[in-house]
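What you see is the complex with one protein chain gone and the rest in place.
Moving on, here comes chain A:
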Amino acid sequence: MGQSDRDTGPSRRRVLIGLGAGVAGAFAQEAAADAPMVNDAPHGDAQTAAQSVPFHGPHQAGITTPRPAAGIMVAFDLAITGPEDLDRMLRLLTERAEFLTQGGPVPERDPRLPPADSGLLGPVVAPDNQTITVALGDALFERFDWLRPLKPAHLQRMVQFPNDALVAGQCHGDMTIQFCANLQDTNIHALRDIMKNLSEFLVIRWMQQGDVPPVPPAPDGSTPSARNFFGFRDGSANPDSNDAALMDRIVWVGAEEPAWARGGSYQAVRLIRNFVERWDRTPLGEQERDFGRRKMSGAPLDGGPHATERDVPDYARDPEGKITPLDAHIRLANPRRPETEKNLILRRAFNYSNGVTKNGQLDQGLLFICYQADLDAGFIAVQNRLNGEKMEEYLKPFGGGYFFALPGVAGPGDYLGSGLIAAARSL
């Protein structure tokens, strides 16, 4: 159903009712017809549906662009044998991604054939802030002689950290696609489109869907961070993604990488279960000490009663951790010392809820995603500092992997990974 169908729905109803009731009763009937009906669709927003993120540029969208409410991370295994296959796949993927992120009418076919599109978004695909971010895994580079020499310098297979309980089927993969959009249906539409059009190349290995709850603006007009499933604001101290120079330093890879990779970024994905029942039975003070922040405001613990989540903690004045414990999550993750500047990462996580475990507990957690210019100095260094943190009692990482998000598509005619293909062909 398109926008126009939705618009004509109530008026058509009005006309029909009007015909039945006669002129005298028509006015009252009309009022009744305007009252919401049980099966009226929840009101969408034409303005947010029309939002689109530019597809072309030096970097892929979906990394430093604002994180919309819905995300899906999908890892694929690829059935390719040589550079020609990879080339065909990447070109086709680029074509689909460009259409899906920019929107447009879906082609019509003879009704005796399966339709070209799933139809989830109607005859005209609205961009709805869709981004499609493609990253390649260590497994892919390692499998082929013609790719191995081109592997980004820090790309590696994710290994088990002490608190992990990795599930083989939920780890690694040849490629990930991160889908982000205002509505989860938009992501699902894109995923189904890509699976349909690229079925000869890819099989899903694992996937995880997640959400960010929309948050109303604060009284001062600023946008507060959304809460994760521990009830804490998540993202407060994230580096400023509008600071291009900062992003060049901490997110986008540079000269130390193979030329084809410049403008790309390392993607670390972790599927981290949260033991929420246990967390909800933990005293508030302990919860706040575990994170190093106030639960309601998100402010650092060393702030006063009016402190906000944007305030910066001053650990130098608290060397023994009397206010912010030395093993608090934020203090371990970012000790804020000059020598830990190089460990900054850009986090872009989603909350997930997967139903219930065999034990009758809620299966909820964080689809943790972060981007960095150097995987070793970024995610791996930060996670190594976090090993043994207090919060581990409430966390169980069980999946994910390390990938390399390809550089952007420069413009029409270019395609995702074109530099990699050219490099592979000239080896």
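For this structure, a couple of remarks:
To be clear about the criterion, a contact is a pair of C-beta atoms (placed from the backbone, for glycine too) under 8 Å apart; a residue touches a chain by one contact, two chains touch by 3 or more; residues count from 1.
To be clear about the criterion, contacts and distances are computed from a predicted model.
Choosing from "ABC-type polar-amino-acid transporter", "Iron uptake system protein EfeO", "Mycofactocin maturase MftC" or "Molybdopterin oxidoreductase", the protein name stored in UniProt for the chain missing from the display reads "Iron uptake system protein EfeO". Taking the complete complex into account, A:Lys196 is the one of A:His56, A:Arg157 or A:Lys196 that touches the chain left out. Remark: the omitted chain is touched by one listed residue; of A:His56, A:Arg109 or A:Arg425 this is A:Arg109. Remark: the omitted chain is touched by one listed residue; of A:Ala49, A:Ile63 or A:Leu78 this is A:Leu78. Counting the whole complex, the residues of chain A in touch with the unshown chain are 77-79, 107, 109-110, 112-114, 195-196, 199-203.
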